[in-house]
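What follows is a set of notes on a single structure, which appears directly below.
Every protein chain but one is kept in place in this view of the complex.
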């Protein structure tokens, strides 16, 4: 399945990149395939491994902050792997051109 | 923490209430405090128990459908319990009137 | 259509109820049918009136804060009105009991 998630603390100022970086180090070390975008990170994997990673990221931010927002959007399609690349490729073929990623 | 979630199959027609009902039976049996609304269900609990319930609901819909959409929004505030009631009460006090739930 | 939305400032502390109350006064005055829940507000109406209301709420919070998060989830079903009540009723019939709202 694919899961996009976004985790940030509320009440720790307006600059959040140091918290996002904390998450991204954990994601990068996880070994799961991922892609970052300006609003979140998309990972691909099975439910348990994806959710274990999201919990790890959430707890790494929660440990020294008082309130944490976490949003997760899952697209789970049977028998599909490599969706991280395939979904974009399939749309680009239909649009008939390369699109900005 | 509070978690609102919405789970439905894609490609099984436009009427989704039978799938939502399947989720809600599991939520109701879970023992966790919850509130339903027209766009999702909000549950209150610790990370592991909430996520175990969401997985159960997701898998119950996935077992006989091909593609499932699941969105989760978490608000995790340290040292707060009973947030399911408290958040609405606190806002109603500031607005100065009872609001439609 | 139904639209659930959640708007809050980032970096203005952990207590957000005064900002949520600001939104809810505008929603209550709008004349649109709505229901609040612990994670957001669901309104029913046509695209333009719903989006005008969400913009008003967003701007009311943005005017004296530096960074605002706004999430919107829309369910737009042709020929359906009164969905605010109907969706819950339809699920409760299938579950066979009244559920906590």
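Order of writing sets the labels: A, B and C. Residues in every chain begin at 1.
As a working rule, contacts are C-beta pairs under 8 Å (C-beta built on N, C-alpha and C of every residue); 3 or more make two chains touch, one makes a residue touch a chain.
Since the structure is predicted, the reported quantities are computational estimates derived from the model, not experimental observations.
Every shown chain touched by the omitted chain in the complete complex is listed here: A, B, C. For the chain missing from the display, the contacting residue among C:18, C:62 or C:94 is C:62, taking the whole complex into account. Contacts to the hidden chain, counted on chain B, fall at residues 8, 10-16, 66-67, 69, 71. Touch with the hidden chain on the side of chain A covers residues 2, 4, 6, 14, 17-18, 20-21, 24-25, 28, 34-40, 42, 71, 73, 75, 77, 83-84, 87-88, 90-91, 94-95, 97, 99-101. Interface residues of chain C facing the missing partner chain: 47, 51, 55, 58-59, 62, 66-78.
The rule is simple: only the chains that are shown with their structure count from here on.
By the residue-number overlap criterion, the interface of chain A with chain B counts as same, with over half of its numbers used by both chains.
Chain B and chain C have centres, each the mean of its CA atoms, that are 15 Å apart. Within chain B, residues 71, 73, 75, 77 each touch two or more of the remaining chains.
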